[in-house]
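Left out: one protein chain. Kept in place: all the others.
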Amino acid sequence: MLIQLEKNCTNSHLKSIVEKLTNAGYKVTRVNTFNQEYLVCIGKTEVDIRIIGNQPGVKDVHIVTDPNPLVSRQWKVKDTEIDLGNGIKISRDDFTIVAGPCAIESEEQVITIVEFLKQQGIQLMRGGIFKPRSSPYSFRGLGIDGLKLFSNHCKANSIKVVTEVMQVSQIDEMYPYTDIFQVGTRNMQNFNLLDALGKVDKPVLLKRGMSATLSELLSSAEYIFSSGNEKIILCERGIRTFEKEYRNTLDLNAIPYLKDKSHLPVFCDPSHGVGVRDYVENMALASVMAGADGVLLEIHKTPEKALSDGHQTLNFDESKKAFKNIRQLVELRKNLVY
Amino acid sequence: MLIQLEKNCTNSHLKSIVEKLTNAGYKVTRVNTFNQEYLVCIGKTEVDIRIIGNQPGVKDVHIVTDPNPLVSRQWKVKDTEIDLGNGIKISRDDFTIVAGPCAIESEEQVITIVEFLKQQGIQLMRGGIFKPRSSPYSFRGLGIDGLKLFSNHCKANSIKVVTEVMQVSQIDEMYPYTDIFQVGTRNMQNFNLLDALGKVDKPVLLKRGMSATLSELLSSAEYIFSSGNEKIILCERGIRTFEKEYRNTLDLNAIPYLKDKSHLPVFCDPSHGVGVRDYVENMALASVMAGADGVLLEIHKTPEKALSDGHQTLNFDESKKAFKNIRQLVELRKNLVY
Amino acid sequence: MLIQLEKNCTNSHLKSIVEKLTNAGYKVTRVNTFNQEYLVCIGKTEVDIRIIGNQPGVKDVHIVTDPNPLVSRQWKVKDTEIDLGNGIKISRDDFTIVAGPCAIESEEQVITIVEFLKQQGIQLMRGGIFKPRSSPYSFRGLGIDGLKLFSNHCKANSIKVVTEVMQVSQIDEMYPYTDIFQVGTRNMQNFNLLDALGKVDKPVLLKRGMSATLSELLSSAEYIFSSGNEKIILCERGIRTFEKEYRNTLDLNAIPYLKDKSHLPVFCDPSHGVGVRDYVENMALASVMAGADGVLLEIHKTPEKALSDGHQTLNFDESKKAFKNIRQLVELRKNLVY
Partner (left out) sequence: MLIQLEKNCTNSHLKSIVEKLTNAGYKVTRVNTFNQEYLVCIGKTEVDIRIIGNQPGVKDVHIVTDPNPLVSRQWKVKDTEIDLGNGIKISRDDFTIVAGPCAIESEEQVITIVEFLKQQGIQLMRGGIFKPRSSPYSFRGLGIDGLKLFSNHCKANSIKVVTEVMQVSQIDEMYPYTDIFQVGTRNMQNFNLLDALGKVDKPVLLKRGMSATLSELLSSAEYIFSSGNEKIILCERGIRTFEKEYRNTLDLNAIPYLKDKSHLPVFCDPSHGVGVRDYVENMALASVMAGADGVLLEIHKTPEKALSDGHQTLNFDESKKAFKNIRQLVELRKNLVY
């Protein structure tokens, strides 16, 4: 059961509601987000929701049986939209394209890509400044200085910055320069990081762990929401299977499932997902029809010279074609008897 | 290396060519299909292909490094099209929709579905008469009598019959009533069955094993081709992963990969692939954009009453909507800068 | 529910029993094995088993809830033992070592290995004469002539022959020369083959499909049993995972699970399972402690020269050491407070 509280719910009202619920056998968790206050009630007991609904301080009561109630569509039938300012909004109709290099490598690289994105009308740029690398001897990113120059050029061009945060201690220093905090696949169950991002008033792009079940992905989103932040984007980015012909196996089945079970926006990362440059556009288009609200694309002026992930990165010509086709397809999607 | 022989290549010419190749260190396999004759030459040696090309009896020579040369796109850049007669053709532009029940259950069921397909302009019907079931106590299909009535009603309406063959001994009795022989996921590496289907002059729809690599799928297709039958359709139908929210994990990455590596048409079976009725249309549409040449859809007048697989089967209203959307999308696909 | 019938159960008694069960809502399957007759009753209804037990013709009645009742331990608590004649028995205490080459390659090879096995006291020899190969261009085995020479030398030395059957039509020609019919991983769900092996009065070694669940393995065993043959050996041989450092991932968890759920003997094939020569002995020893009743080991005088699978094959010195260690461990196992 999920209870939305009135803004002006007094402490004594709250106490009385919680008492009623606890007596009825529920374990009650109080959740206070940047938007509003909730009570998450876990338990198998049955209670007449009208009685709860009539308590002073209660705005609405919902029967939610999902184990992750806050992110469930059972109480919130409409898609969550996220406003990024400057007229940029994450929503199904706006379909979001996030593009950029795997890693921020130099100011020159940033300038070139920002200019290209501007020209193409792309409003969000991705780029790693802390790179999680399997080997300690690989390039680990430019760090906070890279983020500053990344952010400078984006701000000057009204482009939003999407970049990965790897640990709690980085959040504060990254905050002024970041529009969307990305949680990478290896950190999907870094629960301390999720808790900390729940205290931040900026959106979080949560990537599915490379062998995480979808139920676990939703639980990780529930961590962030229950810590206070409702602006969460789920992202499918490929899972591990026995197949060796591509880097990962992009699991597009996840998209209709997540859209069905949760009100959160769902993105897709075909670049990491299939990991083969020639197949990225096809998989991006497929993800649109699977029902995604946005895609992340790795692009680079000269993928061959990229410091990481060049084999899955589109060059500018390929990117242009992909953007154009995606946009045409999104238009068609609006007109389908869906 | 792959050599196409002239129709009129004499035995003595052939002997001389094979001798040259054997001396050069190749293992030569002679392949005689319903279309033409080939020599498959396996080996790491280098030979001047112009010398081979100039031999009498040789039509063309191709350098093919793929381990499954006959099904490779390296020598045959154009997509293979398959003519089913009555103006029905399997090709990228025609996009094939195959629809029908999981299992043929009764004459009444066949009549109802055939009528619906006719009305909807669907030209191929699927339906199992030998059902591979995990448990020996499950319904195993109506057998050859079921096929006869299935075939009768289809023929009367110019609809082609697609049905699964499970063992070599069934091929002959099924032949008069079958237009496309389906090889199921559990038989993808039933090599005796593949060899036997290579001797048949009707198309084979080869489903990917539920944990087969794509390289193994291509090898299985190579079995059929090298035994004589060039009419092969590859079909992605979902793989096994750790995810429990859907029956299988439809692997759409397979589609651009297979289209890239092979000249054979590639179908997709979203019904088995995701196995959840509500997500089937989305995955069907996604497979179109991934590049499929056709889809298989499980449909039934009353899925709730189907003897098998009802939970992944569309009813007639859902089917109509799916057909319509797929067709619109295929039209768009033709116009994309693809 | 599982009913064992008396040998002398008359037709009229049988009819009356089946009628009672059918009226009670069960789906009844009559199973007639080389040993005895059963009725497999599937259904959710409850019936007083004493009433059934008192019917004339009924020997015993067992409540069995497993979906594969015949192979379940719920009605047969004691391990099934299989007598191969000549004092050779498959049973937990006897622990069976099956050794031999991947493929029978020549008479000379057979003679060398038979001699070595004789010397080492090994009583069962494995060796493929029909080889299922991914590629149609690979060595596919010596066929029935290979089996004849394999069998001759084994018989002369009281060694039992274990070899793979790939299709129904091979059973009859193989029968005189085969002591245990092996069903390979690719055929675990070749249901026609399973049905046919149910009619044979020789043991079947059923290998787990490379991505089969254990429940499916038990269902495949149920096919054989319900077709008439109770002499079944289950065999774990490695599954497919994302790990690339070994050929397959030998799943030893399967062994305690299968021993727990089924009364059938359970073997392990570490050679295919891990597929790396240096790790085979360790995995064989581990399988003993996991609870296996036997192991299959690939051995060859000169693995480097083997026509297939050399990289996972032990030479004679390695084999000797492995046999010795396995035997010591089996002795210890008998003394553990298990």
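For reference, chains read A, B and C in written order, and residue numbers begin at 1 within each chain.
One rule holds in what follows: a residue touches a chain if its C-beta (ideal position, glycine included) is under 8 Å from a C-beta of that chain, and two chains touch if they have at least 3 such contacts.
In this text the structure is predicted, and so the values were computed from the model without any measurement.
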| item | value |
| --- | --- |
| Which of C:Gly25, C:Pro56 or C:Pro256 contacts the chain that the document leaves out | C:Pro256 |
| Given B:Arg240, B:Arg277 or B:Arg333, the one touching the chain that is not displayed | B:Arg240 |
| Residues from chain C at the interface with the omitted partner, ascending | 211, 213-215, 239, 241-246, 249-253, 255-257, 260, 273-274, 276, 278-279, 282-283, 285-291, 321, 324-325, 328-329, 332, 335-338 |
| Chain A residues touching the omitted chain (full complex) | 27, 29, 40, 42, 67-68, 132-137, 166-169, 186-187, 189-193, 210-211, 215-216, 219-220, 222-223, 226-227, 240 |
| Hidden partner chain, residues of chain B it touches | 211, 240-242, 244 |
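Following the convention adopted for this analysis, only the chains that are shown with their structure count from here on.
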| item | value |
| --- | --- |
| Most centrally placed chain - per-chain CA mean versus overall CA mean | B |
| Geometric centre distance via CA averages, chain C-chain A, whole Å | 49 |
| Inter-chain centre distance, chain B versus chain C - centres from mean C-alpha coordinates, in Å | 33 |
| Contacts with 2+ other chains: residues of chain C | 211, 240 |
